[in-house]
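Removed: one protein chain of the complex. Kept in place: all other protein chains.
This part shows chain A:
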Amino acid sequence: MTALTCRFIKLADGLLRGAPVTVCRAGAALQSRAPVIQCIRTHRTNTWWDEHLTEDNASFLKKVVTEEYKQQTTDKLNPLKDEPWPRHEWVEGSRRVGLVAVKLGMMPVWTKSGERHVVTMLQVQDCHVVKHLSKEEYEGHTAALIVGGKNVSPFHRPEGYLEVFRNAGVPPKQKLTTFCVSDNAIIKPGTPLYAAHFRPGQYVDVTAKTIGKGFQGVMKRWGFKGQPASHGQTKTHRRPGSLGPGGDPAKVFKGKKMPGRMGNIYDTTHGLKVWRVNTKYNILYVNGSVPGHRNCLVKVRDSILPTRLENNKNPPFPTFFADGDEEIPEDLYDQDMFQFGEPMAE
C-alpha cells in the first residue's frame, strides 16, 4: 500500500508540475507514433556445412554425394535414348550452343610445310546443358541455353544455386554461361556436351576472365609512351602527361584513360582456329593464346566473324551426341597439321 501511495503521490507531483509539458509530449508522441519502425534483432549464423556434423556424418555425406553425382552423369550418358527433343539439320544462319572448357596450357604445333604455331589446350570437363530459356523468357529475340562446366561440391554453394541443377538432374557446376541459340538448335537440359562438338578447321571465339593485374599505371594499362628517362625530366617518366585540351572545355572528358584496376574482366579473343580435337580426353587445340590463367574456365563458341563463316559450315548440329551412330577416331587433326606419328618422307 505504501508503494502504491508513493507512486500515486509521485504521479500527482508530476502531473501538477509538468501538466503543460505532458500535453506537448503526448502530442509529440502521437506525431512520432506513425513512422515507428519495429526493430527485430536477428541472430547471424555463420556456419559451414561441416560444423555441427560429426566426422562420420560428414564423410557419409561426401560419399553419398559423390555416388549420387556419378549416378546422375551415367544416367545422362545416353541423351538420345530418353525422350530427346527433336533434332534439326544445320541451316545457314542458325546458331548453335557452345561449350565451357578448362584452360590447360599451351604447346607448339607444326604445319606440314614446317611452320610453327602455338596452340592452347582447352579441356571440356563435365559440360552439361542445364536450362532452356525460350524466346519470351530470355529477351524476345532468340532462345537461350544455359550451359555449365566442371563439377563442383554442393556444400559451399547456396540453395538457390543448387536448385537449378537439381531440376536438370545434373551435378552442380562451377561456371554457368548463357548461349544465344536459334530455335532449331535447342537441346534438352541434362545433355552432356563433348569436345567433338567442334571440328578441326573451324574458327571459335573464346571468352574468359583476364588475369587480374591490380592497380596499374597508365603505361601498362593503356599503352601510353611515358616520358624519356633522361634529358632533364624531373620526376616524370611513367606519367600520363596532359589530360586534354585547355580552357575551352575546361574539364577532363569522361572516359579519359587513367591509372586504375586492370584485368579480372571478361574478354573475348575472336577467330581462333581449331587445330586438333582429342575425343578421348575431350581436349580442343585452339590457335594462339586465350584470356585467363591456367586451369581457368572459358566459354567457347562458334566465331561470329563474317570472314570465318565459310569454315564453320556443316558442324555437328545441334551438338555431337556420343551415343549416336558416328564412330570417330581418338584424334581429329586439321588438314595442314603435322601429325607426330607420320613417317618421314625421304
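Quick notes
Note that in this section a contact is a pair of C-beta atoms (placed from the backbone, for glycine too) under 8 Å apart; a residue touches a chain by one contact, two chains touch by 3 or more; residues count from 1.
The rule is simple: contacts and distances are computed from a predicted model.
From the set "Translation initiation factor eIF2B subunit delta", "Myotubularin phosphatase domain-containing protein", "Large ribosomal subunit protein bL19m" or "ATP-dependent DNA helicase 2 subunit KU70", the protein name that UniProt assigns to the chain left out of the figure is "Large ribosomal subunit protein bL19m".
Screening A:H52, A:K81, A:R116 or A:H141 for touch with the missing chain picks out A:R116. In the complete assembly, the contact with the undisplayed chain comes from A:N295, out of A:N167, A:N264 or A:N295. When the full complex is taken into account, the listed residue touching the unshown chain is A:F338, out of A:Y138, A:F155 or A:F338. Interface residues of chain A facing the missing partner chain: 102, 104-105, 107-108, 110, 112, 114, 116, 121, 123, 278, 281, 283, 294-295, 338, 340-344.
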